[in-house]
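Here the complex is missing a single protein chain, while all its other protein chains stay put.
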Amino acid sequence: MQALTNKSIAVNRTPMTFWERMYLINIIKGMMITFSHMFKKQPTVRYPEQKREFSPVFRGLHVLNRDEEGRENCTACGLCAVACPAEAITMEAAERQEGEEHLYKEEKYAAKYEINMLRCIFCGLCEEACPKDAIYLSETFAPANYTRKGFIYDKNDLLIPNTLTNANALAKAKGVEA
Amino acid sequence: MPIQYYIYFCLALFSIGVVGVLTRRNAIIVFMCIELMLNAVNLLLVAFSKMYNGLALQNGASATAGIDAQIFVFFIMVVAAAEVSIGLAIIVMMYRNTHSIDINFLNRLKN
Amino acid sequence: MNAIIVSTLLGVIMMFCSWGIKSQQVQKNIALIGLLILIIANLSQSYGWFVVDFDTKGMLKYSFFGLYANTLLFTLTFIYVWINGEEIAKISNASADFYSLFFFILCGISILTSFDNLLMLFLGIEILSIPLYILTGADKKNMFSNEAALKYFLMGSFSTGILLLGITFIYGATGSFHLTAPVVSISTGVAQEQILLSTGLILLFAAMNFKVSAAPFHFWTPDVYDGAPTVFTSFMATIAKAAGFIAFINVFNSQHKALGYSWTLLLTFVILSTLLVGNIIAVFQRSVKRMLAYSSIAQAGFMLFALYGKSDISYESTLLYAVVYSIATIGIFAVLVKMKENSFEAFNGLGKAQPLLAFTTTVFLFSLAGIPLTGGFFAKYYMLSSLLKAGAGLWLVLVAVVFAAISIYYYFKIIQAMYFTAGEPAINPLPSQYKYQLLTLAILLLVLGVFPNLLLNYLYF
Amino acid sequence: MMLVSFLFLPILAAILLLFIKNNKTAQWVAILFSGLSLLVALLMLRIPTTDFNIAWLPNLNTRFILHADGLSKILILLTAISFPAILLATANNEYKNRNVFLSLLLFAQAGLMGVFLAGDALLFYFFWELALIPIYFLCSIWGGEKRIAITFKFFIYTFLGSLFMLAGILFLNAHTSDHSFLINSFIHANLTGGEQVTAFALFFIAFAIKMPIFPLHTWQPDAYEQSPTAVTMVMSAVMVKMGLYGILRWLMPLFPAAFMAHTHVVVLLSVIGILYASFIAIRQDDLKRLIAYSSIAHIGLMNAALFTHTQIAIQGALIQLFSHGINVLGLWMVADIIEQQTGTRSMQQMGGLAKKQPTLAILLVGFALANIALPLTNSFVGEFLMFTGLFQFSPWMAACAGVSVVLAAIYTLNMVQKVAYGAISEKINTMQSSNKGAQAVLIIMLIIVLVTGVYPQPLFSLTADTLQELFVK
Amino acid sequence: MTLLAFDWAFIIEKLILIAIIVLTTLLITLYTTFGERKVAAILQDRPGPNRAGPFGLLQPLADGLKLIMKEEIIPNASSRWLFIIGPGLAMTASLMTCAVIPWGTAIHLFGRTIELQVADVNIGILYIFAVVSMGVYGIMIGGWASNNKFSLMSALRAASQAISYEIAMGLALIALLMTTGTLSLKTIVEDQTAGHWWNIVYQPLGFVIFFICAMAECNRTPFDLPEAENELNFGYHQEYSSMKLGFYLFAEYVNMIMSSAIMASMYFGGYDLPFFDETTVAPNIAAMIGLGTLLIKIVLFVFLFMWIRWTIPRFRYDQLMNLGWKKMIPLALFNMLLTGALILSKL
Partner (left out) sequence: MNVLEIIFYALSAFALVCAIMVLISKNPIHSVLWLILVFFAISGHYILLNAQFLAIVNIIVYAGAIMVLFLFVIMLINVKKDSEPQKQLFVKLIGVIAGGSFLTLSISLVKQAMPLVGKTVPLKEGTIGLIHPLGKALFNDYVVPFEISSVLFLSAMVGAVLIGKK
């Protein structure tokens, strides 16, 4: 069969010579390879202390966004849940009451908003589906947890800290600076 | 130490081996009892060897008297090793076929 | 020494033959050539030619008897391989391995014919026994063969233990492993003081009885002979056993005095019980192979007669008996191998279907039974004669004679089946060459039956 | 050389016969060779013989010695006559594998000749067995229905006996000064009384079984009945003589003291046997069994005569050895012809032979009369001498044995009457014209019977040297 | 009162020596586990444990603590006593080897000359063999007593592997002994110290064989078939937990150190520092230098073990057996013959 690319290497099936069968040279070669690695630079990033740059398109944990006045953008329209291929998102809508205008941007808001992080595949479709720019994917990892329950993130976990009241927390959550 | 003590002790060990050969049906244990017998003999030989050596030393005869018994023990060990390899091979071979190492198997088949 | 060295070398060569040479026929031929070389090497020792000649420090002692026994046993092995080569190949495709084991056995035999030290006796017996254990279990898929191997092995090791205890006691009493040590010790000591020595000799005697399957230490024999592949039973019952007897006579011919009267008593007891057990139980066997196992016990009883006296005739009789008995047994087993089953009925009508084979079988059986004109007669004759010359009672001869008559009963059962009972023999097809090989054996027996001197004269060179 | 030819001719013939498949040729070869040995035997009577003596097994000190004195000669003559006669008489009988049959028969002949010639104990033992083994095969293969068990019994009996004899030979050999097996060294072996008795017993058992003497006779009638007739003839005419020969050749000279010590016992046994056999013979309906028991009785008488150890009785026995052979052979032949042609042996079913086959009937009557030792027949001389000796030995024994003559007359004549006279029975009627060859043989034998009956002097002179040797010593 | 007739000071001295050696060995072992992880990391271009203490130096203590604090679990279906004896036996056998290793020349303290060797047995090498052959019992008993198929399988593997390679090892050693003419380790080392070349010069092939066999005896990769995780989950100590597991793990490392020490002593001059004349310094200092030299040699060997482990993949079982029986043993025999021939020709 004709090779499709010139990358493939034909396996050499000629019987090995005596010296090859001894494997000694190959063993020494292998040993030298490992030995040479002793002196190579370690690519390790000492994680908690050091962190690596994310790519701009990195998709991390979800964040429920607020507008510049600190009101929740989400209107519980459910488009994100519909778009989610892993069906990780559930929500319950509620009507905005009098005196809550400073909390919710629109008349309708999400009383309960949960994302199951065990299901979530971090595809970002929810982000794309959101008409209100309410959900987007941050640059943080999902932290470890002891129970499965802990991986079901509710609204409190997801909501971004209020820009006005808690600016530092916001910056930290974005993971932009340490 | 009087030589008799060694003889009694070795004979006791030997007899325990004999009893084992006679009473157990598991081939491996029978075999082990045979090894026990051989060991009893070995010790006895060494004791005799020392006895003769001691006598020779007392009489001022050659200091290596009695060494042949220790050599004999060495040979017994050698032979025992060879024997064990064969014996266990046979036991395993038999187990492959019969799934039993009961030494009375053939008798059962006969009846 | 030649025999020991050459047989070991040949064993190693055969061992490697199983690697390089696949053809069973070629392997057999190599083994035969090897045996010839072995015989020549052994013979040349008597003319003072040694492969390697060095001081054995009293471990080995070459007597003409030993060398001649070697020659005879090697020749028997040659005959055995010559006849049974094809059958050995059928057991497994590793017949070269079997041949190599045979050579190792022959090495053991050469030690047993020439040892002068109890250590060498021990080693010789072990070198002889270990390959035999393996040969017994050579038919790996056969449960009976396995079982027989296990039994033989356990019993053999047990008897080795007894043997060693005996040797230890002898050492304890004399301070030496040299074969003549007991005799020396007795000539210098008081009889009362020889208890340890006597105990040792008796234990040694018991263990040797075990090896030659004399009653009351015979109980392993029927099962083992029955279970082992028939070709190897043939070897075990003949050459290996003969070697055992030669060792036996080597050990005990110098020890008579140690036991004195009790020796005769002991020997008589053993012989009588061996004859009794062998002959009586053989009568009731339904399988020919088992019958032959018991008959071999009975024959062992006869061979033990040679131990009665230390005279030339006891050596002669041992050799003659061993050779004749071996030839006949090799023959009868060679016939048995070709039978589809081991029962007496399998022989029905053989006289009609295979007259030549039946004739040879008859000669073998006659020889075993000790009927004149076959070698077996002179074998028994020499035994009884040596017994009388050793001064044993006539009554022992008479008992032996009665048992010989009983043995006729079970040997002739086969003859009756062959000639007088009509039927279709259950026999595998035979190559005509095979029949002539057997015929050679039969003629050999007949010749020995008239001129046993052909064999024995060489003892006096 | 002449003596060797007695062994050589039959063995050669026997080996030749193994390769001759054609029945007729085989028969003629066998007859030819046995006839040749008869010729040699007749020649021997005229020419003095030389011993054949070569070394056989030097380290055993045994020699291959063939020696013929009067005793040997008379028995060789008997053997040499018997075999061609038997072969001729049974030429028409049907035997499968006839060549093997004949071969074995001739082997047996060689064995018998050897027994009568051997001058060395081991050789004697060899031929003793050589005579036995072919018979074993002959009976077992070609015999009657119950042949196997019966022949085996016969074989074990005789073999055990011969093994005892072997033990005796060994025993004697160990006690001879030069450790040889020659009869002369045996005679000069130094034995204590006890040892002599032991050895005597060992030899005697072998001979007694062979003859057989009461109570060791139980194998005989069955074996005679079941064997093919040719073999029965050999056994009763010649083989039983082996035992008597053994007594004369070995027992008497070797163990004189033991022999003398046991005369009464043995004679008593013999007499019991004679009476016992005679009484049973009277009750027999089977022709062959009748002859068998009659034979036991006669042999018993001969044995008794030997053990009287009187010269006159032994002279009689020596003659009777020959005469009884001829007589019993004749009787068997007649019986065989009848059986072959009628297919029965029961005398109930016979009768009227004289009318159907007058020649045969005459022959039967002739041999029957010889059997009861009527004067002018050969037996008369022998039996008369034996009774005389027996009377000298012990009148009571003689009287008891004498009864047997009467009894013999009773059963023999009864037999003659049943077979030859009366109405022609169904079976007899089926008889064809009888075998001419067999009849010719029978006639010759009857002539011998009469001639030796009238003129026994040649037999006397033939055995004179033996007798002298036995009694001069 | 013969009971008290011993040289008590001698006994106390030896006891202290034993205690020191054992404790040191254990300490070294602890750090060898750490070293293993570090070496692995370095060879794989990563930092390795570095959290506990400076450079992670307290890591082994943490590990040990963890093992001790864990729950002891003895499976119901196991043979209780054997289950407990197993790891103990393994540990004991591996520690017993150090009795005959000469750790240095004698030192002089309190007016006594103290040999830095527990016992100068004149058949020291045979002693080592005896102890090594005992070591396999720990594994077999533990594996069997667990009553777990995987454990049993790996115990069997360990046993057959140990037996197979012991032969080649012994043969390689015999060749060495032919050149040295003594079985005492101390004598062997002293011979090498006293001007001769190190034995490696005379026995290069023997050393290679010995080294390979030592690796197999210690169940080190590429011979770690008994622990082949991908087939046997965890090997013979599958059912073990807590310190019993720790014993098994330690035993392996102790074995490794001991075989390194033996190799250093027998082939590489033991405590001999080349090109350095010990007589020029005080005996005690010389002894300390010797001890240090030996320790360095041991560390180098241990490093070699680790290096190999992290380079070469594991054998298949049949390959392992083939190597042992068909390559190593004939090679060792050849080496022996060669040595014999050379010795004879020199004579």
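Each chain carries a letter (A, B, C, D and E) given by its place in the written order, and its residues are counted from 1.
Heads up, the rule we're going with is that a contact is a pair of C-beta atoms (placed from the backbone, for glycine too) under 8 Å apart; a residue touches a chain by one contact, two chains touch by 3 or more.
These numbers come from a predicted model, not from an experiment.
S.K.: Where does the absent chain make contact, in terms of the chains shown?
M.R.: Across all of the complex, the chain we cannot see touches B, C, E.
S.K.: Can you tell me which of E:Y137, E:F234, E:F303 or E:Y317 touches the chain that was removed from the display?
M.R.: The missing chain is touched by E:Y137.
S.K.: Which of these, E:L82, E:I200 or E:I289, touches the one chain of the complex that we don't see?
M.R.: Of these options, the touching residue for the absent chain is E:L82.
S.K.: Out of C:L73, C:I127 or C:A214, point to the residue that touches the absent chain in the complete complex.
M.R.: Answer from the full complex: C:I127 touches the omitted chain.
S.K.: Considering the whole complex rather than only what is displayed, give the residues of subunit B touching the chain that is not shown.
M.R.: Against the left-out chain, subunit B lists 1-9, 11-20, 22-26, 28-29, 31-33, 35-36, 39, 42-43, 46-47, 49-51, 53-55, 57, 63-68, 70-71, 73-75, 77-86, 88-93, 95, 100-102, 104.
S.K.: Using the touch rule from the top, list residues of subunit C that touch the missing partner.
M.R.: Touch set of subunit C with respect to the missing chain: 4, 8, 11-12, 15, 56-57, 59-60, 92, 94, 97-98, 100-101, 104-105, 107-108, 111, 117, 119-120, 123, 126-127, 130-131, 133-134, 137-138, 140, 172-173, 189, 192-193, 195-196, 199.
S.K.: Which subunit E residues touch the hidden chain?
M.R.: Spelled out for subunit E, the touching residues are 2-3, 79, 82, 121-123, 126-127, 129-130, 132-134, 136-137, 140-141, 143-144, 152, 155-156, 159-160, 162-163, 166, 183.
Quick note on the criterion: only the chains that are shown with their structure count from here on.
S.K.: Which number of steps is the smallest that gets you from subunit C over to subunit D via touching chains?
M.R.: 1
S.K.: Need the central chain here, defined by C-alpha centroid distance to the all-chain C-alpha centroid.
M.R.: Taking the mean of all protein C-alpha atoms as reference, the closest chain is C.
S.K.: Using Cα averages as centroids, what's the distance between subunit B and subunit D in whole Å?
M.R.: Centre-to-centre distance between subunit B and subunit D: 66 Å.
S.K.: How far is the middle of subunit A from the middle of subunit C, if each middle is the mean of its Cα atoms, in Å?
M.R.: So the centre of subunit A lies 87 Å away from the centre of subunit C.
S.K.: So what's the Cα centroid distance for subunit B and subunit C, whole Å?
M.R.: Chain centres of subunit B and subunit C, defined by C-alpha means, are spaced 26 Å apart.
S.K.: Which residues of subunit C touch subunit B in their complex?
M.R.: 119, 122-123, 126, 130, 133-134, 137, 140-144, 146-151, 153-154, 157-158, 160-161, 164-165, 167-168, 171-172, 175-177, 223, 227
S.K.: What residues of subunit A sit close enough to touch subunit E in their complex?
M.R.: Within the complex, subunit A touches subunit E at residues 27, 30-31, 33-35, 37-38, 40-44, 46.
S.K.: Hey, which residues of subunit B end up touching subunit C in the complex?
M.R.: So the residues of subunit B touching subunit C come out as 3, 7, 14, 17, 21, 27, 30-31, 34, 37-38, 40-41, 44-45, 48, 51-52, 65-66, 68-69, 71-72, 75-76, 79, 82-83, 86-87, 90-91, 93-94, 97-98, 101, 103, 105-106, 109.
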